[in-house]
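Of the protein chains in this complex, one is absent; all others appear in place.
Letters A, B and C name the chains as they come in the text, with residue numbers starting at 1 for each one.
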Amino acid sequence: MDFDFTEEQRLLKESVDRFIADRYEFEQRKSFAKNESGFAPENWKQFADLGLLAIPFAEEHGGFGGGPIETMIVMEAFGRGLVLEPYFSTVVLGGGLLRHAGSDAHKSELIAKIASGDLRLAFAHGERQSRYDLADVETRAKKSGANYVLEGEKSLVLNGDSADMLIVSARVAGDARDRKGIGLFLVDSNAKGVSRRFYPTQDGLRAAEISLSGVEVPAGRVLTEDGLPIIERVADEAIAALAAEAVGAMTEMHALTVDYLKTRKQFGVAIGAFQALQHRAVDMFVALEQARSMAMFATMMSAEDDAETRSRAISAAKVQIGRSAKIVGQGAIQLHGGVGMTMELKVGHYFKRATMIDVMFGDADYHLARLAEAGSLVA
Amino acid sequence: MDFDFTEEQRLLKESVDRFIADRYEFEQRKSFAKNESGFAPENWKQFADLGLLAIPFAEEHGGFGGGPIETMIVMEAFGRGLVLEPYFSTVVLGGGLLRHAGSDAHKSELIAKIASGDLRLAFAHGERQSRYDLADVETRAKKSGANYVLEGEKSLVLNGDSADMLIVSARVAGDARDRKGIGLFLVDSNAKGVSRRFYPTQDGLRAAEISLSGVEVPAGRVLTEDGLPIIERVADEAIAALAAEAVGAMTEMHALTVDYLKTRKQFGVAIGAFQALQHRAVDMFVALEQARSMAMFATMMSAEDDAETRSRAISAAKVQIGRSAKIVGQGAIQLHGGVGMTMELKVGHYFKRATMIDVMFGDADYHLARLAEAGSLVA
Amino acid sequence: MDLRFTDEELKFRDDVRAFFKDNLPPAIREKMKEGRHTSKDDLVQWTRILNKKGWAVSHWPKDYGGTGWTPVQQYIFLDELQQAPAPSPLPFGVSMVGPVIYTFGSDAQKKQFLPRIANLDDWWCQGFSEPGAGSDLASLKTTAKRDGDHYVINGQKTWTTLAQHADWIFLLARTDMAAKKQEGISFILVNMKTPGITVRPIVTIDGGAEVNEVFFDDVRVPLENRVGEENKGWDYAKFLLGNERVGIARVGVSKERLRRIRELASATTDHGRPLIELPRFREKLAAVEVELKALEMTQLRVVAAEAKRAKGKPDPASSILKIKGSEIQQVTTELLMEVVGPYALPYRQEHEEEKGWNEPPIGPDWASTIAPTYFNTRKVSIYGGSNEIQKNIIAKAILGL
Partner (left out) sequence: MDLRFTDEELKFRDDVRAFFKDNLPPAIREKMKEGRHTSKDDLVQWTRILNKKGWAVSHWPKDYGGTGWTPVQQYIFLDELQQAPAPSPLPFGVSMVGPVIYTFGSDAQKKQFLPRIANLDDWWCQGFSEPGAGSDLASLKTTAKRDGDHYVINGQKTWTTLAQHADWIFLLARTDMAAKKQEGISFILVNMKTPGITVRPIVTIDGGAEVNEVFFDDVRVPLENRVGEENKGWDYAKFLLGNERVGIARVGVSKERLRRIRELASATTDHGRPLIELPRFREKLAAVEVELKALEMTQLRVVAAEAKRAKGKPDPASSILKIKGSEIQQVTTELLMEVVGPYALPYRQEHEEEKGWNEPPIGPDWASTIAPTYFNTRKVSIYGGSNEIQKNIIAKAILGL
C-alpha cells in the first residue's frame, strides 16, 4: 500500500496545477465561456503540448502510457479549475472506448490525432428512454452489404457539438435493454444523415441531441458488435474520473467557504467565530475527505478486471461522491448566504457542476440501489 | 378547529399533572420499581379514585365517557412521570378491546371492576413469529361443545405478569396471517392450562411469555370470533396513546437537557453558551414540537371510522414519533455527556422508554413502509 | 379540543377552492405548476381578480379593505391559494409596506397608497438589505440627509426582489449619523422614478435575475414620504419583519409540489418501471409527507395561538415554521432532481419561449425548470433570517439559552 505519487505523476500534477493556476482564474474562465464553442481552442492546444490528451493511451500508439491515477490527477485539477474543454468526452469516454474496443488499426490512426489535439470525440449513447440504463439502446444498426446503416435518436450527448467524430452505440441485434447486440460505430460528426441540435447544460458545458437517419458506416469503422461490457467498463472508468473532478470542485468549494468565514464580518466579528458555522464547515470537511478517499478507491478499482467487483466499488464511490457533493455544495451556498446564490462568485458554479456530476452515469440513489442489489462491499 | 381543552379536560389535566408532580418524583418512582410487581398498588388505587381507570368507557357502564383526547392527556402526563403502573395494558389495550368487541353483558360485568381498580387486563396477542404483523396468529381455538379450547404460545405480553385477566387472540379458522378467523377470548390469568413466565423489559416495565395448553373458554367468555378489524382499531388507538406518552417523555428529556446546558459549567462557562450545543437543543425542540403535532393528529384520527384513512394517519404519527424520539433522545444523552449514560439521572430512563415505544406496534421504519404502500397522506 | 375543521370552515375551504378553480387563468396555473416564473402582467392580472373579489389584502383590517376572516380562515385561504397553485399577492406591498402604512402612516399616506397596493397599481419593492449586512440588518449604511423639505438619499441596497418592475421602494436609511446602531434609522417611501436611482440585476445560480442591486445617488425625497417619526424606523422594520411570518412555512406550496412529484414519478420509468413503484422512492416521498403533515399541524397550532396573542408580537415558535418549512421545500426539490434524472442537464434560457423560441424541449417538457428550481430553492434557508438565525432566536427566546 502506497499513497505516494511516482516522480512522473508528481511532475504531471505540477504541470496541470500550474496550468490551472495560470490559465484558469475565474475571470479568464468567463472569457473562455463566451466563445461559440463554450471553451478555448488555445487551451486544447496547450493540453496537447502538455501531453494531457495522450495520457491513457499506450506508448506504442503515441500515448503517454498513463493509467487511472494519471487521469485522476488531471481530472481533480480540472475540477478545481472548472475546466470547460471537452477533455472528459474526448480522452476519458472516447479514448476509453477506443482503448478497449478499437483494433490496432483504429488506434494507430486515431490516437495520434487525439494526442495532437486534432481530433475530438463524443460518445453518442444515451437515448430518450434510457435514463441510467446502459443497455437501453433502441438505435438500430442494419447490415447493408459490407456496411452498417444507423437509424435512431441519441440524447444528452456531452460535447456532441464540438466533437469531430462520434462513437455511436446501436443495436445490431436484440431488443431494447438486451445485454447482447449493442455495437459501437465511429461516425464523422458531419457525415451524411447526422443532424445535431446543440445546447448548453446547467453547468455551462455543452451537449447535443443527435439524430441518425440512414447513416452509412463502413466495416472499417465498426469498433465492436458486442459492446456492452466495454461500455460498462468505460462508464466505470468515467465515473472514477468524474469522482476525481467532483473532489476537485468540492475542495475548492470548501476552501472558498472557509476563506469566506474568515473574512466576512457580521455583528462585528468574522462569522467564522460562530461555532455553529464552524461545525458545519467541519461537516463539509469530513464529507470532502470521505469523498476524496472514495475517489481514490474508485481510481484503484476502475482497473479491476472482474466486472462485478469493479461495478460494486464504482457504485459505492458514486454514492459517496453524490452524498458528499450535497453536503459540501449545499453547505457552501448556505455559509456564503445570499452572495453564494449569485453567478458573481465562483462557489455557485462549482455547486452546479458538482450537482450535474451526480446526474451523470447514475445518481447516488441509483447507485445505492444497484449496490444494494449486488450484495456486500464488506469482504 | 379548536385547540383548547374543555373545562372538564382542563380539570382532568390538572389532576393528573398534580399526581405526577406529587407522587412521581424520581426517588419515589425508584421505590415503586422495587416492588415485586414493578409498580405501586397504592398508585393504582389512586388512579381509581381519580377516575382515570374509567376514562374511555361509556357512562352507562360506569365509565367517565372520555375519548382519545382524555386518553392523550393522561398518557402525556404518564410519559412525563415515567409511570410504571399497567394503565396502558388495562385501560387502553384491554379497555379498548372490551369497548369495541365486548357485549353489553361483558361491559356491565367488567368495566365497573376495572374502574374500581379491582381488575387488571393484559392483551395476549403477539407470538414468536409475528413481529409487527397483527394478523400473524397461530394460537388455535378449537370448538369443544359450547366451549373453546386454546392451544398456543403468546409472547411479549405487556404486563402479563400483573394482569388478573388476559384477552387472548386465537384462530377459530384460517391459517397464520389470514385476515379472517381470529377470535378474542377472556381468560383468567390463573385459569387451568395457563402458564406464565415473567420478566422485566428494558424500560423497567414488565412482560410475560404465556403458554396456553388446553385452556377451556366458555361461550360467555368469547368477545368475538372475527377480531382482526377490532385488534387493528385498538392498535391504532394504542399507538395514539403511546405517541402521547412519548411526547411526555420527550418533553421532559428536552427540559432536562436545556436545564443541564444552563447549569453545567465547562471551561469556565455554562455549556449552554456554546452555539453548537444551542443549535442541537433547538433541533431537539423542533423534533419535539413536530412529534407533539403528530401526537395530536393521531389522537384526532384514532377516532376515525374509515380504517384505511385511520391507519395511514396513525402510521404517519408513528413514523414521526419514532424519528423525533431518536433526535430528542440521542441528543439528550449526547448533551448530557457521560452522566447521561448513567442510571443515576432520569434522562437515560426516558431515553430507554422512548426507544421501547418505537418497537411497540411497529417501529418507524415499519410504519414508513406501510404508509408508502398505502398511498399519499396529502389529500 | 377538536382539531378538525368545523363545517363552516370546510364550507369556506370549498368556496375558496372553487373560486380559484374558476378564476385562476389557466396559463398562470400552468406556469406555477411547472415552476416557471410568472410575469409582471400575470401578477397584475391575478391580483386584480382577487381584489375584485375583495381577497387581495385579506388579512388587512376591514377598514382598509381586509376580510375580517379568522386566523383559521386566513390559513385555509393561503393553503388553497398555494395549492391551486396560484401566485401569492406581491408581498412587498400586501404583507410588508401595507401594514406599516396603515399602522404608522399618515392619513395622506394611507389614502394615497393602500388602495393602489390592493389593486397592484403600484409595484413595491423592499430596500432593507445592504451589501455586507446580511443577517446583521441594522448595520446598514445608506443615509438620508435633510436638505430643506427633502431627504437626500445616498447608498446601496441589495437583494431587492423584482425591483426591475417597481414603482416604489420602501427603505431604511440613517437620518441620525451620530446615533447608535439601531437608532437614527428612518423608514422612507421612495418613488422609483426619482432621478439618481439605478437598478442593476443580479444573476442567480438558477439563471434568473429576480433580485437586484439598487443604487441611490443624491436621490431627493420629500420629507412627507417618511413613515411615522424620524429615527424610529427600526421599530417599524421590526414590526414589518414580525408580520412576515404569515405563510412562511409554505405548506400549501409543498403539498402541491408533492402531488406534482407523484404525478411526474408515475410518468417516468426506470428500467421500464414507473419510478413511483420503487419502494425506496415511495418511502422517501412518504417520509416528506409525514414531516409536512406534522408541519401543517404545527402551523395550525401557531395560528390558533396567534389568535390569542398581542398583535404585532411575533411568536418565536414561528421560527420552527421557517426552519422546517424551508427544509421541506428543499427536500422536495431534491426529489424532483431524482425524478428528472439526466434531463436535469440541459439549460434553457428563461423566457426563451416568450421570446418566440419554439423548438421542442430537450427530454420531457417539464424537465427544464427542475435543476433551476433546485438551485433557486437553496435561498429559502438563507433569506428572511437564515435558518441559523432562526435557531439562535429559538435558543434565546424559547429555550432561554
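Methods note: contacts are C-beta pairs under 8 Å (C-beta built on N, C-alpha and C of every residue); 3 or more make two chains touch, one makes a residue touch a chain.
Keep in mind that this is a model prediction, so the values were computed, not measured.
Within the full complex, the chain left out of the display contacts the shown chains A, B, C.
Among B:178, B:209 or B:232, the one in contact with the hidden chain is B:209.
Across the entire complex, the residue among B:35, B:195 or B:266 in touch with the chain not shown is B:266.
In the complete complex, the residue from A:158, A:194, A:231 or A:371 that touches the missing chain is A:371. Where chain C meets the chain that is not shown, the touching residues are 278-280, 283. Contact between chain B and the unshown chain involves residues 126, 128-129, 131-133, 136, 155-156, 177, 197, 199-202, 207, 209, 264-267, 274, 276-277, 326, 330, 333-334, 337-338, 340-344, 348-349, 351-352, 355-356, 359-360, 363, 365-366, 369.
Residues of chain A that touch the chain left out of the display are 1-6, 9, 69, 258, 261-262, 272-273, 275, 278-279, 281-283, 285-286, 289-294, 296-297, 299-300, 316, 319-320, 368-369, 371-373, 376-378.
Just so it is clear, only the chains that are shown with their structure count from here on.
Taking each chain's centre as the mean of its CA atoms, B is the chain most distant from chain C. Centre-to-centre spacing of chain A and chain B amounts to 55 Å, using the average Cα coordinate of each chain. Work out the mean CA point of chain A and of chain C, and you get 39 Å between them.
Residues of chain A in contact with two or more other chains: 274, 276. Counting only residues that touch two or more partner chains, chain C has 388, 391.
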